[in-house]
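Every protein chain but one is kept in place in this view of the complex.
Showing subunit A:
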Amino acid sequence: MRFKADVQNINTFYKLVSALTSIGSICWVRLSLDDIRFTIIPEQGSQVWAVLSINTVFDQYTIVSQADNVINLEIPIGQLTAALKSALNAVAAELRLTKVGNQPILCLKITSLSGSSGTFGSSFNDQFDGDGQTVDLQTTGNTDRTHEINQQIPIRVLSPETVANIHEPRCPDPDVHIQLPNLKALKSISDQFTQIAIRDTVSRSGRQNRPIINFEANMHGCLRLSVVTDPQNISCLWTELSNPELDPTQVEGGEEGIANHPSTIMKQKGSADGKSLEGWASVRIDGKDLSKVLSIGKLSGRVIACVCDKHAIVLYVYLQSEEEEEDSSVLTYYIAHTAG
């Protein structure tokens, strides 16, 4: 099993990985010659399944294994984020799978110009947190005045059998799909509503329960977040959002499939001003989960929310890559409906 790659776009890679840290701490990373997949399934809360085309982050790479050149790793995502953070000003970064004794290690070799070493002092402190992660600093005596930092992250290698049983959640066809408004604004509202909901649970039961937010959308460009508590009922309604057209080639049954699709049926109900009571697909979700997911706003992608009424929201975050026109990388978040 061999893995070695030059990290091409450290900034994007860092932003992506740091956005994932809000979801959970342990990440399953699947490396293949086509793509890299990041999956986090925390015990509670929303899941994320991200697929990146390999060219988005790696330039020169070698991925060799006996299982069809697929490598499955379990990585502490926080440590990877910290390591990448220290590489933000690097001239080059190389990611490599090695071993120290019997412990598999993911090693990030960062090459920086010595003149611009302002970051490593602080990153050194950040990183060296006793999690078994080690940082080696070597200054090469060459005339090019570069130095290297090796960040070693202990990981686990997962066998194909282990990951064979991990599946993406299956959802029914969504009732409504809608492009979300500016994520920062949405997150601000979500954060604020979550605070209101938390205070309500505290004032009612004396302890913090899950802050429930209603997330609703219709097929006429409306999205509504709301919180209902005893002293106040507050809601925020966005209108004039876009409901993307379904692609017949992607829908089972083609044109006919679209005609019978739940969202086509939902389109006949409701209104564009959001005043109609009909035509809403709604879920009750934990506001903290939503806020965590919306922190993906840092990556400034296009986000489509698919709402399966009383079931789940699936958020597709399409990352904009600088060179390519089409969305080659997508993060998929699943937030489950809370009954009750």
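We adopt the following convention: a contact is a pair of C-beta atoms (placed from the backbone, for glycine too) under 8 Å apart; a residue touches a chain by one contact, two chains touch by 3 or more; residues count from 1.
In this section, contacts and distances are computed from a predicted model.
A chain of the complex is left out here; the name its UniProt entry carries, from "Rad1-domain-containing protein", "Folliculin", "Eukaryotic translation initiation factor 3 subunit F" or "ARM repeat-containing protein", is "Rad1-domain-containing protein".
Note that of A:3, A:38 or A:238, the residue touching the chain absent from this view is A:238. Check A:70, A:92 or A:185 against the missing chain and you find that the one touching it is A:185. One chain of the complex is left out; on subunit A, the residues touching it are 181-182, 184-185, 188-189, 191-192, 195-196, 199, 229-241, 274.
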